[in-house]
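Here the complex is missing one protein chain, while the rest keep their positions.
Naming follows writing order (A and B), and every chain is counted from residue 1.
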Amino acid sequence: MKPFTYMRPTDGTEALSLAAMSKQARFLGGGTNLVDLMRQHVETPDELVDVTRLRGNIKETTSGGLLIGAAVRNSTLAAHPHVRQNFPVLSRALLSGASAQIRNMATVGGNIMQRTRCSYFYDVTGARCNKRNPGVGCDAIGGFTRYHAVLGASEHCVATHPSDMCVALAALDATVHVAGPDGDRSVPITEFHVLPGDHPEVETVLRSGELITAVEIPASTMAARSEYRKVRDRSSYAFALVSVAGAIEIAQGTIADVRIALGGVAAKPWRAARAEEFLRGKEVSHEQFLDAAESELAAARPLEGNRFKIELAKRTIAAVLGDLARDAA
Amino acid sequence: MAIGINGTDYAAPEDPRVSLLDFLREQVGLTGTKLGCNQGACGACTVLLDDERVLSCLTLAVQVDGRKVRTIEGLADAQGDLHPLQVAFIKHDGFQCGYCTPGQICSALAMAEELRRGDPSHVTVDLAAGPEGPTRYEIAERMSGNLCRCGAHNGIVSAIEEMLQGDSA
Partner (left out) sequence: MSKLQNALVSSVRAVLSQVPAGWLPGGTPDPLINKRVSLGTQQSRVDGPIKVRGAARFAAEVPMSGLHYASFVYSTIARGRIAVIDTAAAETAPGVRLVMTYRNAPKLAVVPPLGLPNLKAAGNNILPVMQNAEVRWNGQVVAVVVAQTQEQADHAATLVKIRYEIAPARTEFKKGKAHAHTPDSILIEKNRLLRGNPTKALAEADYRVDAVYRTPWQNHNFIEPSAATIIWEGERLIVHDATQMLNATAASLAKVFGIREDQVQVKSPFVGGGFGGKALWDHQILAAAAAKLAARPVRIVLSRAGVHRLIGGRTQTEQRVALAAGADGRLKALLHHGYSVKPKHSVCDEQYGLTGRALYASASFDVVQHHVDLDVVANTFMRGPGEAPGTFAIECAIDELAHQLAMDPIELRRRNAPDRNPVSGAPHSQSAMMLAYDQGAERFGWARRTPVPRSQRKGEWLVGMGCATGTFPFVRMPGMSVRITMDARGSAHVASAAHEMGMGTATVQRQHAADRLGLPLDKVSVEIGDSSLPFGSFAGGSSQTVSLAAAISAAGNSLAGELLRLAGNDTPLAGLKAGEVEFFEEGLRSRADSRRHETFASILKRARRNEVSATGASGTPVEMFKFAMHSTSAIFCELRVSEVTGEVRVDRLVGAFDCGRILNPQTATSQFKGGMIMGLGMALTEETLLDERNGRIMSTSLADYHVPVHLDVPEIEVLWTDIPDPRAPLGARGIGEIGITGVAAAIANAVFNATGRRIRDLPLTLDKVLAPQ
């Protein structure tokens, strides 16, 4: 690791002012991603601002939603009774991620900010990567792409966002609250991460010196019946090949409303808006679910190593919606 | 401020790059906690931080200033007798080479607490109600963050099962 100075503020204002001291400052949460990236020399901050002692709690909002402090640990959020009862997809997504130890350390803010696990991205000395060195090329393309994107990728970058939590948040229409030197603002989670396009080195809309302070989830009766299915190579402690967060509201055998978000397929949690649009008002059936998935994945561009993801995503979407529809019955 | 390790206070290292794992092994001289991958992918470095299980390889020592760490060396009682879980590991042959063992044991102790609290896991059927009990399936999922290459899995789960059953007895 490159030498750095370590600071631990006790409140958000102090955190922001410390981070403003250097362009190379990074906020440190649980460290489960950042410390690893620093040890691999992917990230080389000269200043670490530890935000884990900032107040982090989970509050029910007046409208029945949830306001979650960014410093809240993944395990705490997953085990929270209100989350388990009213937003089960979020709890399921968190519980499927990483390991218990990592969930105990990782913060909600850090989970949102985590970076791709592409092995070419990680290979600082031996692989070309447009995220690390814009313009140098992408060695993942033409290489091992099992964990890489089929949606929203570009010729410069095919990496995926590895978070499970974010997929659930995307399905739940969550909002990310941010504080910064220029004031506070809020961004829908679906707009927080950006697709690579011509600038894969830009991963989120977060500006220099800004800090995530909270995530807010609106109240939703539909969310009480929601599910997360993660498909992976081994039964636990592995990243998603494809994951699906789903919620459905059925009235008289037709789909009144639906939410579908996909993980493992893009550089951001993928809100399957096309599939949702397709399904609203349709009759509940396995064929409709498959057709909806088909419409969403029509835009998919597979790579040599991840062709299977398209079929896998369709099947998993249909299976998740089918499970939810059965439970609703 | 100081880092409390097994009841003794230590000044945090000057170099903030030092992981809690390396601090324990190279500076404090407690080599019971193991370095398996230094990347958070194997769990061998698991220690108890204020009784929660965490990976010491991804924890910077400076981050735990003012907090309490318990390692494998801190589990035996004041007379030096083995913790019941350590005894169970021997009885059920929950190890072979012994390298992942301290991590498995520390992880299991915290895991037992998580189960007792009723925290759900990935395999818990009724999320709202919580786990039905300390089934082998629940134990296996909750321990999946601790790799074992020698294949002592069955023995590890049996040892943990015995400890948990001893609880409810």
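As a convention for this text, a contact is a pair of C-beta atoms (placed from the backbone, for glycine too) under 8 Å apart; a residue touches a chain by one contact, two chains touch by 3 or more.
Fair warning: this is a prediction, and the values are worked out from it, not measured in the lab.
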Among the chains you can see, which ones touch the chain that has been omitted? A, B
Based on the whole complex, identify which of B:35, B:62 or B:127 touches the chain you can't see. B:35
Among the options B:44, B:58, B:110 or B:163, which residue touches the chain absent from this view? B:44
Full-complex contact with the absent chain, from A:41, A:59 or A:301: A:41
Contact footprint on chain A, counting only the chain that is left out: 1-3, 39, 41, 117, 119-120, 122-123, 125-127, 139, 142-144, 231-239, 241, 307-308, 311-312, 315-316, 318-319
Counting contacts across the full complex, list the positions on chain B that touch the omitted chain. 15, 17-18, 22, 25-26, 29, 31-42, 44, 71-73, 75-76, 82, 86, 89-91, 93, 95-102, 105, 123, 136-137, 139-141, 143-144, 146-157
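Here, only the chains that are shown with their structure count from here on.
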Distance between the CA centroids of chain A and chain B (whole Å) is 28
Going by the contact rule set out above, which residues of chain B touch chain A in the complex? 15-17, 19, 38-40, 43, 46, 52-55, 58-60, 62-63, 65, 107, 110-111, 114, 117, 119-122, 124, 127-128, 141-142, 144-146
Chain B contact footprint on chain A (complex, rising order): 1, 3-6, 8, 28, 30-32, 35-36, 39, 48, 50, 52, 75, 78-79, 81, 84-85, 88, 91-92, 95-96, 98-102, 104-105, 235-237
